[in-house]
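Below: the structure, in structure tokens.
One chain of protein is taken out of this complex; the other chains stay put.
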Amino acid sequence: MTVRALVIDDSRAMRRIVTGILEGLGYETRQAGHGQEALDVLHEGWTPDLCTIDWNMPVMDGLQFVNAVRANPAWRAVTLMMVTSESEHGQIVRALAAGAHEYVIKPFTADAIRDKLALLGLLPQEVAL
Amino acid sequence: MTLTATRFDWVRQLVHRESAIVLAPGKEYLVEARLLPLARRMGLSDVDQLVDAVRSRPRPDETRQIVEALTTNETSWFRDGDPFTGLTSTVLPALQAARGPAERLQIWSAACSSGQEPYTIAMLLEDALPGAASRVTITATDISREMVERTRAGRFTQLEVNRGLPAPMLVRHFQRAGSEWEVAPGLRRMVTARECNLAAPLPRMGPFDVVYLRNVLIYFDLPTKQAILRRVRELMRPDGWLFLGAAETTLGVDDSWSRVVLGRTSAYRPLKGA
């Protein structure tokens, strides 16, 4: 069983890092540079199991993207994980209230991503069980 | 000034034996940087002296502190999640059925390190047990004074709260404190931190309903393991529960425990009359 992730970040370095970690865990990945580009991928019919979402991006930011995904019942099964340097208590509350499931604060290590995916039941070997 | 090759090799072998982690050659500076604070705390001037001291007179506490300084960057919250799932799914309901509503539950996190384990337990109980703050006491102990102080402070860096702590729990139980995060006062009041050397006679504590003694026994020889398990049992209620690390067991060490399988983990309970 393939597990798919859409990595959304306006920094290509950050997209490469997150993509590298997820592919190392067995994910099939695609990338988007902002929220609108990510919505385009979803509308294409490529539905991921997981989106990792930066907050501050041009065109459409991460919070707007979370709201857009949550407004469409077809994407209810998609797990949304913020990966952002926004790190105030209130910002994390806002993202969770909008419908994000998890929140990783930048800077993070590969272990931090893996730990969060384990919490979400989204480590590919466990998903396959 | 760098560590001599012989001393670096001794550290590498120790870390490999105890943790299966390989320190590549060329990491001398890393060993120096991580062990210098420990050497200073022991009143020694450098890492060479620390290595010589521990080599000539091996002491499990210092050995463990060396290994931990070199292997644990950040301890995870919910480390090996299963022993915590077992607490809320099986152990807590069993204890609630066995104890009166006014009885306090006493939990011991032995070797609490920087505090992730006792506060993980506190968060779980506060969410699962109404009025937990007045019904539960968590005793957190560690051999290292620095770790006891860190646990008492209940402050964690950004990198530490990123490790396996569910975001809803972070926002519910923590506040920002400068560049760090601080555990809510209610949870801090549930946790009492104190120094304790497991390999020596234990202070009067307990009796405990649940004991977390994880990733400690691996550092000791068989007679010491047996002595620790015996002393821990003396501080436990007869129907208490003991959680060990994933690679640890009482089997073949001390036959006065029965093993109970809880999902993907095991707990150990004192055998009656043993």
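The first chain written gets the first letter, and so on, giving A and B; residue counts start at 1 in each chain.
Please note the rule applied: contacts are C-beta pairs under 8 Å (C-beta built on N, C-alpha and C of every residue); 3 or more make two chains touch, one makes a residue touch a chain.
Quick note on the criterion: contacts and distances are computed from a predicted model.
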{"item": "Record-based protein name (UniProt) of the chain missing from this complex, from \"ABC transporter permease\", \"Na+/H+ antiporter subunit E\", \"Chemotaxis phosphatase CheX\" or \"NADH-ubiquinone oxidoreductase chain L\"", "value": "\"Chemotaxis phosphatase CheX\""}
{"item": "Footprint left on subunit B by the chain that the document does not show", "value": "27, 29-30, 33, 73, 157-159, 176, 178-179"}
{"item": "Subunit A residues that touch the omitted chain in the full complex", "value": "10-14, 16-17, 19-20, 56-58, 84-88, 90, 105-109, 112"}
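Please note the rule applied: only the chains that are shown with their structure count from here on.
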{"item": "Footprint of subunit A on subunit B - complex, ascending", "value": "73-74, 76, 78, 81, 158-159, 161-164, 166-168, 170-171, 174-176"}
{"item": "Residues of subunit A touching subunit B in the complex", "value": "87-89, 92-93, 96, 100-105, 107-109, 111-112, 115-116, 118-119"}
